[in-house]
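With one protein chain withheld, the remaining protein chains of the complex are depicted in position.
Naming follows writing order (A, B and C), and every chain is counted from residue 1.
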Amino acid sequence: MSDWQPRIIAFLCNWCSYAGADLAGVSRIQYPPTLRVVRLPCSGRVDPLLILRALREGYDGVLVSGCHPGDCHYLSGNYVARRKFAVIKAVVEHLGFEPGRVQFSWVSAGEGEKFANVVAKVTEDIRKLGPARRMAAAEQVK
Amino acid sequence: MASLAEKLRDCARGLLAEGKADVVIGHAAGTLPMRSAPCFVRSAGEVEGLIFDHTCGANLAKYLVKDKPRGKKGEAAKPEKVALIAKGCDGRAAVQLVVEGQIARENVIIIGVPCRGVIDPHRLGEAVGGREVLSCRPEGESLFVGGDGFKEKVELREVLSECCLSCRHPVPPVHDVLVEEAVEAPGGADEFAAVEKLAAGSPDERWAFFEREFFKCIRCYACRNACPMCFCGECFIDQNDPQWFGKSTDPGDTMLFHAVRVMHTAGRCVDCGACVRACPVGVDIRALAKRAEKEVRERFGCEAGVSLEEAPALAAFDEDDPQEFIL
Amino acid sequence: MAVRKLSKKKLKKLLEELARDRVVYGPVSSDGQVSFAEASGGELALEKAISDRPPKNVFFPQAEVLLTYSGGETKDETYTGRPAAVFGARPCDARAFAVIDRVFLGEPPEDPCWRARRRDSLVLALACNRPASTCFCHWMGGGPFGEEGVDVLLTDLGSEFLLKACTPAGERALGASKVLQEAGEDDLAASEQLKGQAEARLSGSLDVAEAKRALEALWDEGLWEDFSSRCLGCAACAYLCPTCHCFDVQDEGSASRGRRLRIWDACMFGLFTKEASGHNPRTATRERLRQRVMHKFSYFPDKFKAVACVGCGRCVRACPSNVDLREVLRRAVQEAVKR
Partner (left out) sequence: MNPYMPMPMRVKKIIEESDDKTLRTFELAFCQDEDRDSFNFLPGQFCEVSVLGKGESAFGIASSPTEKDAVRFTVNRVGLVTTALHYLKEGDTVGMRGPLGNSYPIEKFKGENVVIVAGGFAFTTLRSLAVYLLHPEHRSDIKGLTVIYGARMPGLLLYREELARWQKRDDIALHLTIDRPAEGWDGLVGFVPTVTKEVAPSPDAAWVVVCGPPIMIKFTLPVLQEIGFPPERIYTSLERRMKCGVGKCGRCNIGSKYVCTDGPVFSFAELRELPEAF
């Protein structure tokens, strides 16, 4: 179990976090290979459906990342998103998904290092939680 | 002194007779004890059927957006002027629909009626041990319930919808007419007590609770269809490309259906409890919905349907919204 | 036909006997809801006038795997388990099995899934001594002691059940049991008396053939507008109906591995008839509610020679906006007479 690596879906905004991930790559900063990246035009595009569908598919965790407040390419996308994130996190955790399964971050295009740190932290958090088991247990049609 | 029903009939009669409203949507006596039926009154002569009491649980604002009349191809239907007999939560839902651009303010007349709480048929059933209720008479804070071989007195608070017990808006905060002065809300209970109790438990305990609740779900979508805020032309759960979740009663799929519906109605839900009362199998949908409401209230200070000026909580933002959870 | 008696104390024994070569289902209470589930040792909720959910899931689960596929291989997943015994269903629900038999088994090809679960099944129905106020089985040609679709009819005599075989299968079941006693003339008389009392409790009357003609005559009338304007278009009525049998077929999985399910569906949903092109023959609640009622009282009788409603009253109780099917039928008859 000790070398188990979680599978994490990452929804990254095109303008900042995706570029940040790119920078981390070209700068050859080491971070865990746990992410499956989905590029979105803006973190404001994140619908709870995307996150819950990822959990339904059995992913061990979800990371959503966008531009820092004030830096949104579309001016206010991430501000609106931030409110949504709070509700998503609250409801998902209330439903019984462990805190840490779904995480959010702001990473700018210049923060390659921060991106790597975020991935490392999220990966470690989810590693501690262990593999997703909620949905695996639920999948039972009579 | 005229009864509440008489006053609201007078009001409806006046609006119809003067041509201020094309239709009055209200409640009429139902065919079962403690059940009312939504009714659509189009002429002054028909107002006699209108009632308002503890049985009027449907949120009538739903009918402002259900089966929206469609005009001929290319032209909008002529909007009807609708007068809505609205308890607090019906009125709030109507306001929220205006705020969200679903209906025009000038096309709806909100007739406020003071609500003393509505009965939840599931709680009534529980209170009498699942026996069939054949008669029911409210008296003060009690309800005299009769059935096949039994007569019992139950406390009204025991059978009112849970949402009514913490109600803070017995009359619509925004209304055009107020049929009778506001009463004291039956509320008083801590509306988030149940949420906090669950939150105090472990994730595993919460999961077990919700799995058990949603396992009951038969996916008839009565909750969604009774909800005035569920007006999407195509619900995410009905989409097939992409198909977000499976359509079977697999608990994983049903739980996530309810979870997403709660998130989609977050900041818009007026906690009318119509979903809970509509559910034929007694799923405690509010147990999850209240968590979203709590977050919206505490974090953003927003409440749905209390003001025509306030944007929906999740369509607005403040640059200083707290973000302690974001890395 | 054989008639026997069973002491209520020995009910468990009878269920054990049945469980030897069958899966026994009975009304089980959970969270205040009575539905049909495997009755393995638990208490049966036989007191309730009618279960909250019908027993149709025994032969027609809400979701059922038709086939699975993996790496190019497709596997038929039709039920191959033991036959079922349904204990404690009410006569209306038993009659509903016979209704669904007509469509699933009556016309070729047979529905293999219904056939597989229905094969060699045994229905032990419990007669209704005290029907609920919403029961209208007598309008539909049934009754609280009705025997259609029933293999063994049980009557609650107080401390004992009277068991009457209604089919050869029921006869065999009674013959095979070792916990039954002989029944006497007085037991039969007691049962007859209860039957009379039960029938007297049922209220109103309606000629279902007249209702059929009325509905057909009122195809385009305001009746539908009135009821559909408050109908929310959910499927509470259809999913709690013992005779509704429409289903959807859905694939779940990837291209290489997954399953094909059949899942209950309901004509009250807008999507039910919506074609991929966007065209929908039934665009509004009005047409869909009409379809549901007409299917039960006109189309089904025309095609399968039976009314597709057994008068259990579940839809009446479950409807969130009080669209009362009895009211629809009564109004139709009244309005047709007026014309």
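What we mean here is this: a residue touches a chain if its C-beta (ideal position, glycine included) is under 8 Å from a C-beta of that chain, and two chains touch if they have at least 3 such contacts.
Predicted, not measured: the structure shown is a model, and the values here were computed from it.
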*Which shown chains does the chain we cannot see touch?*
B, C
*Just one of C:63, C:103, C:194 or C:223 touches the chain that is missing; which is it?*
C:103
*Contact with the hidden chain (one of C:111, C:148 or C:324)*: C:111
*Using the touch definition up top, pick the residue from C:48, C:172, C:303 or C:330 that touches the left-out chain.*
C:303
*Omitted-chain contact residue, chosen from C:52, C:101 or C:287*: C:287
*Given the contact definition stated above, which residue among C:40, C:74 or C:334 touches the chain not shown here?*
C:74
*asked:* Just checking the interface: what residues of subunit C touch the absent partner chain?
replied: 66-67, 69, 72, 74, 76, 78, 103-104, 107, 109, 111-113, 219, 245-256, 258, 260, 262, 265, 267, 272-277, 279, 281-282, 287, 291, 294-295, 298-300, 302-303
*In the full complex, which residues of subunit B touch the absent chain?*
240-241, 243
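Simple rule for what comes next: only the chains that are shown with their structure count from here on.
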*Counting in whole Å, what is the centre-to-centre distance of subunit A and subunit B, each centre being its mean C-alpha position?*
34
*Which integer distance in Å separates the CA centroid of subunit B from that of subunit C?*
31
*Do you know which subunit A residues sit against two or more other chains?*
141
_By the touch rule stated above, which residues of subunit B touch at least two different other chains?_
248-250
_Residues on subunit C engaged by subunit B in the complex (per definition of touch)_ = 29, 31-34, 48-49, 52-53, 62-63, 130, 132-134, 229-230, 232-236, 238-240, 248, 250, 252, 261, 263, 266, 269, 271, 284-285, 316-318, 320-324, 326-327
*Taking the complex as given, what residues does subunit B use to touch subunit A?*
195, 198-199, 203-211, 236, 242, 244-245, 248-253, 255-256, 259-260, 262-264, 266-267, 288, 291-292, 294-296, 299-300, 313-319, 321-323, 325-327
*Report the residues of subunit B in contact with subunit C in the complex, numbered from low to high.*
30-32, 35-40, 58, 62-63, 66-67, 122, 125-126, 130, 132, 134, 148, 212, 216, 218-222, 224-226, 238, 246-250, 274, 277-278, 280-282
